[in-house]
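For this view, one protein chain was removed and the others were kept in their places.
What follows is chain A.
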């Protein structure tokens, strides 16, 4: 039990830092993805806006969903939400707390992507180059073009090598203007997000501290209970398997002894543990038969108490003594009532 306690303390104390670590890794991955991404503005009137805004808004949405997927507490939340009430009431505040803390962590990578995109400026330049105020920034001496022609010329601003409107409006002037707007938006976005995070974190102790402590405790409890249950089941499965296999070997050795018409060889008292571990199988032929029978006919998942020595071997390997099926049916009926 001490071992369990140490392991769970370690997991608990490190779970928060583990989740924060995943958050940080996703934020760095999102910044790295952006720098590795080869942005290619199409430089066509209707496509620019779609491409620019798509690159600005679609990857954050994907990163947000990925943040939920990578969070292994999502299955715990879903389980707690959908379980039948049974004998334990469901507390909505705990579910809300779990969801909020997961959503906050999942929001970090999308916010980093949007900030980096805006501060870099390429997306906004591509999306809004056709909306540049030509009358303020452009050369007034240039003869006016039709609306469509103007849009086609302006759409080529992000692509310096094919831009042909230098007399209308200088390429560097337009790009500087758009990038300035984009960076201003970016810093305002960063400031807004930081302010929101600060308010959320600092207003909580002022209003709902007691409810928060309760929700936090019970959400940790649900997590620990689930892990402990899994560990207990694993331990049980181990013991089950051990006894099942032991009974299989005992059954084999009893069968063989019965087939050879002499009582099962009992290890002499002073032979030590090694002889006991041989489980009555002491030659190649017997071992081969045991292995073949394990492959062809695994024993049923049904343990029986230590067998009384009996003269008759069982027909199959590891078969339980005939239990009347009636009690099992009655047991099943009792369980379904519970």
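In the analysis below, contacts are C-beta pairs under 8 Å (C-beta built on N, C-alpha and C of every residue); 3 or more make two chains touch, one makes a residue touch a chain; residues count from 1.
Criterion: contacts and distances are computed from a predicted model.
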Undisplayed chain, where the name is taken from the UniProt record, one of "Vacuolar protein sorting-associated protein 26B", "WD repeat domain 75", "Calcium homeostasis modulator protein 3" or "Aminotransferase class I/classII large domain-containing protein": "Calcium homeostasis modulator protein 3"
Contact partner of the left-out chain, one of A:119, A:145 or A:159: A:119
Of A:144, A:202 or A:284, the one touching the omitted chain in the full complex: A:202
Hidden partner chain, residues of chain A it touches: 1, 4-5, 8-9, 12-13, 83-84, 86-88, 119-121, 137, 170, 172-173, 176-177, 179-180, 183-184, 187-188, 190-191, 194-195, 197-198, 201-202, 205-206, 209, 217, 220-221, 224-225, 228-229, 232-233, 235-236, 239-240, 243, 300-306, 308, 324, 326-328, 330-332, 334-335, 338
